[in-house]
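Excluded from the complex is one protein chain; the other protein chains are retained at their positions.
Chain naming follows the written order as A, B and C, and within any one chain the residues start at number 1.
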Amino acid sequence: MLGLNAKDFRLLLLVTILVVFAPVFLNPFPVDSAMAQFNAGYPDLMQRFVIFGIFAIGFNILFGLTGYLSFGHAAFLGTGSYAAVWMLKLLTINVLPAILVSTIVAGLFALLIGFVSLRRSGIYFSILTLAFAQMAFALAASVLTSLTGGETGLQTALSDPRILDGAAAVAGNIPAPSLFGYEMRATTTMRFGDWAFTLNLGYYLAGAFMLAAFYLSIRITRSPFGMMLRAIKSNQQRLNYTGLNTKPYMLACFVISGMYAGLAGGLMAAMDPLAGAERMFWTASGEVVVMTILGGVGTLIGPVLGAGLIKYMENIVSKINEATLHSWFAFLPDGMEDAVVALIYPFIGKGWNLTLGIVFMLVVIFLPGGLVQGGQKIAGLFRRKKSAEASTKAQTPAE
Amino acid sequence: MGILEIKNVGKRFGGLQALSDVNLSVAEGSVHAIIGPNGAGKSTLLNCLVGKLIPDTGSVTFEGQSVLGRKPYEINQMGISRVFQTPEIFGDLSVMENMMIPCFAKRDGAFELNAYGSMMKDKEIIERAEHMLDDMNMADKRDMHAASMSRGDKRRLEIGMCLAQEPRLLLLDEPTAGMARADTNNTIDLLKHISATRPITIAIIEHDMHVVFSLAERITVLAQGTPLVEDTPDNIKGHPKVREAYLGESSGH
Amino acid sequence: MDAIILQTLNGLDKGSAYALIALGLTLIFGTLGVVNFAHGALFMIGAFCAVTLQKILTLSHTVIDETRTDFLGNPMKVDVPYIYEWFGESTGNAIIDWSVPLAIILAIPVMIVLGVVMERGLIKHFYKRPHADQILVTFGLAIVLQEIVKYFYGANPIPAPAPDALDGVFDFGAMLGFDANTITYPLWRLVYFLFSAVIICAVFAFLQFTTFGMVVRAGMADRETVGLLGINIDKRFTIMFGIAAAVAGLAGVMYAPINSPNYHMGMDFLVISFVVVVVGGMGSLPGAVLAGFVLGILEAFASMTVVTDFFPGINNIVIYLVAVLILLTRPRGLLGRKGVMED
Partner (left out) sequence: MTKTNFTRRGVMKTGAATGAGLAVPTLFTGAAWSDGHTGFTNAPGEGSVTLGFNVPQTGPYADEGADELRAFELAVEHLNGEGDGGMLSTFSSKTLDGTGILGRRVEYVTGDTQTKPDAARAAAKSMIEKDGAVMISGGSSSGVAVAVQALCQEAGIIFMAGLTHSNDTTGKDKKANGFRHFFNSYMSGAALAPILAAQYGADRKAYHLTADYNWGYTTEEAIRTSTEALGWETVAAVKTPLTQTDFSSYIAPVLSSGADVLVLNHYGGNMVNSLTNAVQFGLRAQQANGKQFEIVVPLYSELMARGAGANIGGILGSQNWDWKLENQLGARYSGTNAFVQSFGTKFGFPPSQAAHTCYVQTLLYADAVARAGSFNPCAVVEALEGFEFDGMGNGPTLYRADDHQCFKDVLVVRGKENPENEFDLVEIVEVTPVEQVTYAPDHPQFAGGALGTCNPGA
């Protein structure tokens, strides 16, 4: 189906179901229960899941397939965001041109940086990409303030010209990004008894892009081009002596990966019209590296899982405060309640970074292949229980 | 006029004259061995042929075209394939994929942005690759992880990958180094078979006299960066200069 | 002229911090091939050794002073350090005053133990794992170390001043024949520079002249061969890890008076120190030191207004710009060896 083998198609189907029903899956707890704190099914976070999913998928095309570790990938995300916000300011509040232009601009930027950085390999390549991204950050935050809005970031404004639809704006308020008049923030809530599920247009647009990006990444991985990229990771020397020029392969891969990042940046701006310099800081580049490794390098679905986990921690665990803890454990006797709260408190709220660090270490120590391997282990357990059908199929790469 | 013509090639590394005034002609369709003691410049010469090094002086032409200044992949696309001392294959890929890559390189050239087509649906490539695996007697290893094979199989696969490109000249750099006797003999048989069944020229750099004398039709002896003699194996065996420079020390073979 | 001398001093001073951190990092990263994202955290912990000693020395018991009131109008609680009771107030104050240099004594064992525990307990299992896994585990570790420090000390910087005797400025002008007060430089920064020079020399001497150092150097060059010789290289690498941690920690202790330590100071240095190591050339200790000083001096000069007037913003990017230029013209950095971490 769709040019995919059965296994890949099943994976795509699974991801599609997850994306479509995410508002349900992510809100498993009734709205007023104590556990509602763990619900993640609100528009902003769901948008972030899929957008960072796109970013990580794109990064994985580079890192997972070729083994080239770019430590400056956030630069393309940032460039994409700036390009998108400028389109929203200058051309139209419709998000499609913004997303398109952000992808193209990030691709061109990646072409430039890739052309230079790919002259080196290994750690030298990583440091070159890092250096370019840090320069982009530093300049965007200071000297280029007129172009980037500096540290505050670039935003839409009442005075924006918006050549195509500037006149149509409601007086006194900046129009929200929209798709042919349908606003990205348009939201409908469906209620089933105590449960509420939020359906948001922006999320579904971003989700559609994510599915397309995911599908494309499967196609790339299974294509001759993808095989060449894996061959570069495996043995670049042999590839050269097999009459293949690795340079254009690497550059094409780098540009594709940069365009994914640009798409993610463009979508971020389309969901929320703001682009800040800190999106290009090395920690942002490091974050996508960590997402990919956490999920499973070189796997198709891993980076999306990694992105989801980190964004979940950042947005859910950081919001649990002491008062919330007390409300959870109110059923315990007073002394015990305080003890339990005191025990958990360092790991939540302002301590969410600590939990994040611990999760990184636990995953990498116990699941060397990332979350995907964890999933496989669990799946393996179930399979063994079901029957002893030993599927000793040949190891398929890049699952 | 041979298929490969090396004229007056010299190469210097700092104070060391690695090659000087090397003249060599490899006849089309022959099996030509280049032997010599350690440090004689064999590997340097080979690297000059494949584009890894550029000689300071002289010329190297393949089928009348200069190879100098071209990148390894360009030289390969001209029709020269190289087998390495330790088998260089794509260890992370399956055997089949290993074989498909040279098939793509042969058909699509040095770069083709085919990022959307499915590799497993390219009938032409798959047939070619499977045919080559059959040829190499490796059809049963089709789905194996290449890195998990024995050294002999890796060598066999590497040679197969080179042949899949249908090169006119196959360069082998000590193809049996570090191999057990049985694997060595298998490799000799394979190369003999290749030479007999294909319109291909083979140039081989070798240390192991057993291999050299089993395979070569002509032998060039290299010593201190310069060719000493070139002749048939029988004549080389008895040549006093060669004994003096080389065979004396490697009589163990 | 005086501006140039001053900026050179600044460059040497920045450079010595970079060089010290990069030196330790290159022992781990450049030679063991372990991408250690926790190295910055080790530097930070070093600085907090100074803070901790200061806290220990000022451990107090509370006395209620009925004659004064606090901001709420209650009787004032006054903290009296125990050290006053043991040594008297003036000696006690003198000891507290010297807490940063004294912290070296605390930092050396703490850092070596931390380094060894880190290597034996964690890093050891990652030598053969991909770099990606090393990044994740050491990054996780860095966050955990950082958050532990934040939990106990807060996010705000904590001042750890230099001893009064070393807190002044040194007048170079008089020495070099300029007018007085034209070229003055903080004493403590000079101390820092000399201190790093001593540490750098000590590490080099250690590697050069001891049997231990010879084996380690051989192990860096060819780990397998040394292993075959029956020398327990792993154990020595553990010790090397401890030394690297100690170097980072000492760099941190002595840095505390220059900038008040805070829990994220390690991350601020992490990226720069990787750049320094790579620009110096993977696997080269002299390269790391050289690159540290080169980048430090260039950073200092780029901040001069004559330079920024000519190229606005250059002071924001100089280190990275220079790194790019060096890596493009010298494929393996300044003094790098072939084949280390190139794939």
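FYI, a residue touches a chain if its C-beta (ideal position, glycine included) is under 8 Å from a C-beta of that chain, and two chains touch if they have at least 3 such contacts.
Because the structure is a prediction, the values reported are computed rather than measured.
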item: Interface partners of the hidden chain - shown chains only, full complex considered; value: A, C
item: Given C:Val169, C:Ala197, C:Ala218 or C:Leu328, the one touching the chain that is not displayed; value: C:Val169
item: Touch criterion as defined above, residue of C:Val80, C:Ala218 or C:Ile258 at the omitted chain; value: C:Ile258
item: Chain A, residues in touch with the chain not shown (by the definition above); value: 31-32, 36, 39, 42-45, 48, 138, 141-143, 145, 150-153, 155, 157-159, 171-174, 176, 183, 185-194, 196, 198, 272, 274, 276, 278-279, 314-315, 318-319, 321, 323, 349-350, 352-353
item: Touch list for chain C against the chain that is not drawn; value: 2-3, 6-7, 9-11, 13-14, 17, 71-72, 150, 154-159, 161, 167-169, 181-182, 184-186, 188-189, 257-260, 262, 264-265, 268-269, 299-301, 303-305, 308, 315-316
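In this section, only the chains that are shown with their structure count from here on.
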item: Innermost chain, where centres are averages of C-alpha coordinates; value: A
item: Longest centre-to-centre distance from chain C, chain (CA-based); value: B
item: Whole-Å separation of chain centres (CA-atom averages), chain A against chain B; value: 46
item: Centre-of-Cα separation between chain C and chain B, whole angstrom; value: 52
item: For chain C, residues contacting two or more additional chains; value: none
item: Of chain A, residues touching chain B in the complex; value: 3-5, 216, 219-220, 222-228, 230-231, 233-235, 237-246, 248-249, 252, 256, 394-395, 397
item: Interface residues, chain B side, partner chain A - complex; value: 50, 71-73, 76-77, 81-82, 84, 88-94, 97, 100-102, 104-106, 108-122, 125, 143-145, 161, 165
item: Chain C residues within the chain A interface of the complex; value: 122, 125, 129-133, 135-137, 139-144, 146-148, 151, 267, 271, 274-275, 278-279, 282, 312-313, 316-317, 320-321, 323-324, 327-328, 331-333, 341-343
